[in-house]
Structures are given as C-alpha cells and as structure tokens.
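Below is one structure, written out as structure tokens; comments come after it.
With one protein chain held back, the other chains of the complex are shown just where they sit.
So, chain A:
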Amino acid sequence: MIASLSMPERQSGLILAIGLAVLGLAMLGAAKEGPMAVHGAMAMVLGILLAFALAGALFEPDAPAGRTALYYDEPTRFGIAMTLVWALIGMSIGVWVAALLYWPEATPLWPATSFGRLRPVHTTGVIFGFGGNALIATSLHVLQRTSRARLADSVTPWFVLIGYNLFCAWAVTGYLMGSTQSKEYAEAEWYADLWLVVVWVAYFALYLRTLARRNEPHIYVANWYYLAFILVVAMLHIVNNIALPVSLAGSRSFTVWAGIQDAMVQWWYGHNAVAFFLTAGFLGMLYYFLPVRAERPIWSYRLSIVSFWGIVFFYIWVGSHHLHYTALPYWVQTLGMTFSVMLLVPSWASAGNAIATLNGAWHKVRDDATLRFMFVAAVFYGLSTFEGSFLAIRPVNSLSHYTDWTVGHVHSGTLGWVAMIIFGALYTLVPQLSGRRTMAWPKAIEWHFWLSVTGTLIYVVAMWNAGITQGLMWRTYGANGGLAYSFLESVMAMAPYYLLRTVGGALFLAGAAICALNVRATMLAAPAAAGATDRPLLPQAAE
C-alpha cells in the first residue's frame, strides 16, 4: 500500500494520520467515557498506527518511477478486501439475529448482544460496510478505465476508504454500546455523521478531479450513476441527520425533525438510500462490468438516458409509500404511490437494457458463473422493482406493511440484486487486478453461484409466505364479528418460516465465505498474464 506512494504523498499521509490521532485524542479527552470516548480511542489508535507506518516508510525506497503512466488500483484492492470483511461480519450477524427469532432463548443475557442492538449492526454492516466499500472500490476502477486517466491524486482515495471504514466501525460499535439515533439505516450518532460528510466531500472532489483529467470526450453512463449515488446520498445524509447534540462532549443528540415531519424526512431518506445507494451506485457497476464480461456493448444508449433520468427524478418522490394509512397527509401518500408505480418504467428499462446486452452472449451466461451472477442480478433487479411498485399501491400495502413481506422484498433486492452484482463485478475485477486471466479457484465460483441463488430463493419465498400469512391473520374476522387471531397466534405461525429464512441466509453466507477465500487466494497468487485484459492508459499530463 504505502510502497505505491511517493515521498511527498507519504508526508501528506503522515500529516493526515497525525490529524486523525489528534482528533481521536480530542474526542477521548472531551467525552472521557461512553461511546464517544471509545470512538475517540479507536481513531487515535488508527491514526498512531498509520503515522508510524508512514513515518517508517519515509526511509524506504520511493515509489517506482513511471507510476503516473499506470492506473492506480491499490485503493481498489484494499476496498475489495474491506468489502469481503464487512460481508462476512454483516451477513454472519444477519444469520445470527435470524436464528434468534426462531430460538430467542439463545440470546446471551448481556446488553450488547440482544436483537435490537445487533439488528442495525447487520443492516449497517451489509449496506454500508459490504455495499459501500464495493461501490467505492469499483467506482475508482471504473472511473479510471472509462476516463482513461489515473486518479487525480494518490492520497485522497486512501483518505476516502480508510475514513469511510472508520465511519462504519464507529457506527456498528456504537450500536453495541447502545449509541443510536434510532433512525433506520441512519443510526450512527452526530459526530460519525459529520465525519462521513468530510469523507464524502473528499470522494466527490476526487471523482470530479479525475473526470476533469479524462481522455475520453464523453462521460460513460456508469459514471452518471456513480455521480448520482455520491451527490444524492450526500443530500439525503445531511438533511436526515441534522441533529442537536445534547453536549459536544457526548454522543447523544436529538434530531431536529419531529413527528410527521421526521417520518417524512426519514422515509424520504430511507427509500432513497435504497434508490441512490443500493440502486444507482450498483447500476453504475452493472453498466460497466456486465458489458466488459459479456464483451458486448450496452444494447441501447437511448434507453440508458431515459432510465437514468427517470430513476433520478422519480425515485425521490416515492418515500411516502412507507407511510400509507398513517397520520401523514393523504395527498403525500398518494404522490408517493403514484411515483412508485411510474418508477417501474425506468427500472424495467434498466433491467431490460442489461438483459438485452447479453444477446449474442447467452452461451457465455451458460458457461461462465461470473456473467451468470450479473444476469441473475439483472433479473432480480427487475423482479424486486416490480414487487416494489406493487407493494407501494395503497391497498396492497395495507396487507404487506409491518409484515415480513417487506423483509422478503428488501432481501430479494439486496441478496438477489445488490450482492449478486457485487460478486459478478468482483470475479471480473479481481483476476485483472492480480494480473491473471481467471480466479485462483474457478470452480469455486460455480459453488458460490448456486449457494447464492438457492439461499436467496429459500429466504425470499419463506418471507413472502411469512408476510402474507401475518397480514391475513391480522385482518381476518371470525363469524362472531371479532378478530379471528390474537397477535401471538400470528407470531407462532412464523416459526417455520423464520427457521427456513435462517437456512437460506446461512447458505448465502457460506457462498460469501467461499468468495472471500477465493479472492484472497487470487490476490496472493502469482500473476499469470499481467494486465492482459486491461484498457490502455493514454499518455498523461504531469501531476
């Protein structure tokens, strides 16, 4: 990692590392105890370790000459490693909390490990840890290849990746200590949120500075999506997390939003975290890695334009479909429902464009598990967006809301679409980054593929059944005119589905573990055919 940095870059890195250690010390000194102090100590230790590593490297050989004529892939390699570390953490916790719903007595009797504290560890671990690292790592790769330019500088990508992972680590350890804003998918407390803003601005600036150096006249469609992901997530994150800390020396804060305003802001954020984190960013990934792997150009340029602007414009309206039949004004619910249905058009345009791109390459889909991952991802994307539009229709939502159907829907999107496209992208990218044509264990990809597909189907089908059963039991009236089932009876009816869901999740986790081992083996293996599949970098201006 550090060997790839020049001496002035190592010095800048050293200053940043010392700055991080000082920030951590300030947090520790101000808070003295509690989550903020622990987080300060974490930052301080990380800063000190980085400072020592960088200071030591000042006396080691300089970065190889001529490195500016090459793409800078070291940060991407680190991002991929973190992607898989978080995948294992987030998915393991997911399987564990799923098991607790079937077997609640297994909950250890100490506060840090009860369901309510572990659940956000799962969601943050998989969405932000696994998904976010995959997005940042692949975006830096795609940005350079489609611009035919090296990253604008070599320190910022490290600041972004290390800073982002520090945010994730602060978030999940905070939940274990009971520090949470309780806003779903935005549980991290105020100082972690501010830190993420700093990291995100650096990421955005790096993206624009690298685009400005591009040697291609057009900005490729994958970058439109990555840009929308970066920009809109910043907007959502800042507005939803505006909070007043009780004290600058403590972790607790209160959101400035209250009641229905808070509900609307929360689900404007919540659903657009789905839209711009879990959809736009990953469509960027799809638009680059699917055509590269299939060796076919994107089927329709016009359809890419229509679907991109459709997604950017329509999605932002749909959050209020989370609040049907609540105290939120009726007209806002109706707007959310209407736009959710309209959203099907750009969503299916994207899915269709991806699948049509495979025309002429179907034999590769049959033979190549990597491309099959991406094909299945596009199919699940189409299915989940259809389901999403359907569930947003008010009467359907009256049955599905608050039930496990929602959980099933989310996992058909996150397991079937997000995780599958990540795995497809990783299996395309990792051999290239390692100077090889294939992964170290090509057969393991097949195992991973079938474990993933089986796990996802078991999970999603179990949760569909669970959710519809719950919804129907809650609303069924008996012959005497009273409700036919107690709430508890609906809980008891869930047991077989909760068991099945745990099995499905465990299969998916097993696949991810195989992936992590395979990636590790590939990254450590000797290069076979260096850079054989990479796009050439055009001559660069001096830095």
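What we mean here is this: a residue touches a chain if its C-beta (ideal position, glycine included) is under 8 Å from a C-beta of that chain, and two chains touch if they have at least 3 such contacts; residues count from 1.
The rule is short, and it goes like this: contacts and distances are computed from a predicted model.
Chemist: Can you pick, from "Septum site-determining protein MinD", "Spermidine/putrescine import ATP-binding protein PotA", "Cytochrome-c oxidase, cbb3-type subunit II" or "TRAP transporter small permease protein", the UniProt protein name of the chain not displayed?
Modeler: "Cytochrome-c oxidase, cbb3-type subunit II"
Chemist: In the complete assembly, which of A:206, A:265, A:283 or A:361 touches the absent chain?
Modeler: Touching the chain that is not displayed is residue A:265.
Chemist: Among A:32, A:366, A:475 or A:535, which residue is in touch with the absent chain?
Modeler: Considering all chains, including the one not shown, the answer is A:475.
Chemist: Among A:52, A:309 or A:362, single out the residue that touches the unshown chain.
Modeler: A:309
Chemist: Please identify which residue in A:16, A:192, A:227 or A:433 touches the non-displayed chain.
Modeler: A:227
Chemist: Could you pull out which residues of chain A are in touch with the chain that's been left out?
Modeler: Touching the chain left out of view, chain A contributes residues 100-102, 104-105, 107, 109-111, 114-117, 119-120, 175, 178-184, 208, 211-212, 217-219, 224, 227-228, 231-232, 235, 239, 244-247, 250, 252-266, 268, 276, 302, 305, 309, 312-320, 322-329, 332, 335-336, 339, 398, 401-404, 406-407, 470, 474-475, 477, 482-483, 487-488, 491-492.
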